[in-house]
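For reference, the structure discussed in these notes is given below.
Excluded from the complex is one protein chain; the other protein chains are retained at their positions.
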Amino acid sequence: MRWIIKRLIIAIFTIYIVITITFFLIRLMPGNFIDMMVYYYMTTYGMSEIEARNTVYALYNVVPNEPIFLQYIKYLFGLINGNWGKSYISNKSVLEILLYGLPWTAFLLSVSLTISFAIGILLGIFMAYRRGTFLDSLLSTLSSISRATPNFILGLLLLYFLAIYYPIFPARDSYDITIEPGLSIQFISSVLYHSFLPMLAYILTSFGGWALAMRSSAIRVLGEDYVMAAEARGLKPGRIARTYVGRNAVLPLFTSFAISLGYMFGGSVFIETYFAYQGIGQIIGLAMSWRDYPLIQGGFLLITITVVLSNLLADMLYGLLDPRIKRGGTYGG
Amino acid sequence: MVDRLRTLEKILSEHIYIPLKILAKDKRALFGLFMLIAYILISLIGPMIIPLDLTPNLEEKYLPPSWKHPLGTDFAGRDILAQLVHGGRDVLTAAFAAGIVTVGIGTVVGIIAGYMGGKIDTIITAVIDIFLTIPGFPLLIVIAAWLLQSGIPITILTIAFVLSITSWAGLARAVRAQTLSIKNEEFIEVDKCLGLSKLYIIFYEILPNLMPYIAMNFMLSSVSAIYSYTGLMALGLIPLTPGNWGAMINMAQAYVGTITGAGATYILAPSFAIILLQISLVFLANGIDKIFNPRLREW
Amino acid sequence: MSKPLIKLENVSMVFEIHTMFGEKKKIKAVEDVSLEIKENDILALVGESGCGKSTLGRIMLGLLKPTSGKVLYYINGKYRDIWSLSKKEYKIFRRHAQLIPQNPYTTINPMRSVISALIPPFLHYKIARNKEEARKMVAEHLKMVGLVPPEDFFNRYSCRLSGGQLQRIAIARAISVKPKFIVADEAVSMLDASLRIEILDLLLRIREEYGLAVLFITHDLAIARYFARKNKIAIMYLGNIVEIGNTEDIIKNPLHPYTKALIMSVPIPDPDIARKRELPKLRSLEVPSLMNPPSGCKFHTRCSLATEICEKQAPILRNINGRLVACHKIGD
Partner (left out) sequence: MSINNKERRNEKDIILKIRGLTIEFRVTRGILRAVDNVDLDVYKGEILGLAGESGCGKSVLAHAILNLVDPNGYIKSGQILFKQNDEYIDILSLSNEELRKFRWDKISIVFQGAMSSFNPVIKIKDHFIDTVKDHESNKNEEEIVKIAKKLLKDFRLDEQVINLYPHEMSGGMRQRALASLSFILNPEFIILDEPTTALDVLTQKFIIKLLREIHEKTGLTMLFITHDLATLAEITDRMAIMYLGNIVEIGTVRQIFYDPKHPYTKALLQAIPSITKPLEDLNPLPGPVPDPLNPPSGCKFHPRCPLRFKACSESRPKLIDLGDGHLVACHLYKRN
């Protein structure tokens, strides 16, 4: 229990740190960002200085001549109350824009992550059992290639070959916009059809990392005495693979969960931009090219919160799977 | 003179022949090593042989591969191979610089946390945990956006530094764990009894055991640096460097020729240049333990 | 006999363990131990795993600072607490007290060759003026511990050496700085039975030549008897010394109930004798946890003689027939 609380505290602290970074990055770093922005608006859009200044202050929730500490507190409370600032491109609330994109990204990533994790684990345990064979070295090579290929390049190639050169799959959008969104079969199949290539890009570039991690973890477990003991007891091979090898080998993989999810979220900026898929990634990509800072920061914050929460979930799952965490302590000597 | 030659022979055998012999057992790592060397050589020597001419020559645009243009030409009739060769230096410098900075920060922080222990360790571990959870690439975008606006020039070194901010924590954690376990080994206790200094213990006892991690992480940080650097450039989120493979991808996307298929090599060439480099680094990283492990050295 | 070289006065060691879930636990590894080792003498410290004997050895070497009590070392004509020595004096103590650890495979760094692990002490104390001289000294020391020709061993790593060879290297490394006091912590317990006597004989010979005082830590009474045949044995149980006396006296006539049980349990390589021996009478088989040790005499939960007083009051070491025993039930 205390362990969960500790993880929770670290999670909250991480989010707090990220908020603080985004706040101070803009306000305290050299080059006086606010003045720069005012200058940018003046030159780019031909505003007068006062006009530009007011626009910038409004966009970033800045009250002029207010002590920085007070601004900071206000910023924090603003965030908690859902006031994440306003987007400069659309003049809409940042949180509103992001929350529109979140479900699409969450859908894309969670399905891709689940599938690649599952493929990786099965492949990894298979390679571990067949280690040293030709099949193992072939699959390891494939996994290394998967691990090494940048997802944006694969996404681009898939887009180029399977959507543009041979238009088998749609090249843009998360669903056919002529279909009314709803729980109709038409809509759902359209969503799946549109998400196929982006998911493929994620899965093909991330299963390899899991597979290699699982392979080495499973090889380590296969060398453990309890696996040989299980074989000696005449347990069925399936049971040994699942309860003895699989379960113990999966445990260390949970530690790399956050890193991998963060990596995939990073990739979403590319994938969603290329496929014009209306998730957070595309929003951030657009915000970046428009220099829409409130939106960029909001997006970063939202991604961080998602990653931190998913990580907390992974930690809890880990606690459930590993009794050494759940019940610590030794009985007797 | 003879003595010097003998030393040279010893160094060659110790640092080149034996590692290669060991690496030869792992075909993939050997492939990775040779490819990496090839990339470095091409980036160093290539620009001297193949000149880069960026003046547009619209009569020659979207030419298919030929003897004159082995990889064809781009939308402005410029040789693709020349751009590819000239861009390598930029990518590799950024990658290795990021690798060095990452490894430097990660190793120092990890050793301090692991060796000192106590409160310092608790604090550093918490920082490591936080940095591991913060999604690196999105943070990179925020920092890049801020850099663009703040007037700080974006050079390869700033990029390397920014890339390392998001990737040192993984190595620091591994180094810390390793340091902690070595610290309690009996040979360290014996060293302490013999009165050998902390610095001796860190440099001569702990560091050699960390070398595989350090070398492996150097490769892997380079991999993620290449990913971020070329990726950001491919999306046009940071200023383009002419010839940089990411920049080539960016340009290729922007022009219709690649969609019609006439300039396919313009998008394929840099893509495969990046993929192949990444694969070589990953292969080498996976095989690196073999080079450093004395158990495998003494056949 | 000669004067004590190192003395422990009421030394206790409490470890605070932070489990990975943030809980704090206290472990009393060593409790109120007083003993001394004379110059050029051997004390065998016998106890089962987890009784605190290794911790006690680390305390005597100055590797661990006891939470209470003093470690006194005879230096420049006086007994001085090793934790309040001047820098110069500490350097002398540091050179005098050395360790031979248990696991031969971790006595030198597996990533480093034999020569690179053996040279630094010679240079550190300026015993050798340069590397070349240090190499010669390493060769001499390797010869002294029976590794010939020494040059064959210079560039080897621990993975290519046998347990016996590595333990010889550990001895060579410990004596390289000409110490006066050595803690041998289970120095032969990981070696094959056939090698043990050989290494013990080597250690005895070196001890004789150098005039070393040795704290010989082991869980094996037979080994302790062999090594400390003319000297003393101390028996340890859950952080306390329960009995100290001359080796043969203790083996032939143990007084403390724990020592008795221990001696009755030692396997004997003689089928006729082994099968006639009885199982020691114990109230319980479970060794209590150090995190939650029994009150009074720590052995009372298992002792068949235990009465009320044993649960309430911790016995102190008393002199009984020229031997120190900590038991309420003996000698009255």
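Read from first to last, the chains carry the letters A, B and C; within each, the first residue is number 1.
We adopt the following convention: a contact is a pair of C-beta atoms (placed from the backbone, for glycine too) under 8 Å apart; a residue touches a chain by one contact, two chains touch by 3 or more.
Keep in mind that this is a model prediction, so the values were computed, not measured.
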| item | value |
| --- | --- |
| Full-complex contact with the absent chain, from C:Val14, C:Leu63, C:Leu123 or C:Met264 | C:Met264 |
| Chain not shown: contacting residue from C:Arg80, C:Arg112, C:Arg207 or C:Arg225 | C:Arg225 |
| Selected residue (touches chain absent from view) among A:Phe23, A:Tyr75, A:Trp210 or A:Tyr244 | A:Tyr244 |
| Residue ranges of subunit C at the interface with the undisplayed chain | 48-49, 162, 164-165, 192-198, 201, 219-223, 225-226, 229, 251, 261-275, 279-280, 282, 285-287 |
| Residues from subunit A at the interface with the omitted partner, ascending | 131-132, 222, 224-226, 228-237, 239, 243-244, 247-248, 251, 321-324, 327, 329-333 |
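Please note the rule applied: only the chains that are shown with their structure count from here on.
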| item | value |
| --- | --- |
| Chain nearest the overall C-alpha centroid of the shown protein atoms | B |
| Interface with the most contact pairs, given as the two chains involved | A-B |
| Chain located farthest away, centre of subunit A as origin (C-alpha) | C |
| Distance between chain centroids, defined by C-alpha means - subunit B, subunit C (Å) | 49 |
| Geometric centre distance via CA averages, subunit B-subunit A, whole Å | 23 |
| Junction residues of subunit A - those touching two or more other chains | none |
| Multi-partner residues of subunit C (at least 2 other chains) | none |
| Residues of subunit B that touch subunit C when the two form their complex | 185-187, 189-190, 192-197, 200, 204-205, 208-209, 211, 292, 294-295, 297-298 |
| Touch list for subunit A against partner subunit B, complex | 10-11, 13-14, 17-18, 21-22, 25-26, 29-31, 33, 36-37, 40, 140-141, 144-145, 147-150, 152-153, 156-157, 160, 164-165, 212, 258-259, 261-263, 265-267, 269-270, 273, 284-285, 288-289, 291, 293, 296-297, 299-300, 303-304, 307-308, 311 |
| Subunit A-facing residues of subunit B, complex | 28, 126, 129-130, 132-146, 148-152, 170, 223, 226-228, 230-231, 234-237, 249, 253, 258-259, 261, 264, 267-268, 271, 274-275, 278-279, 281-283, 286 |
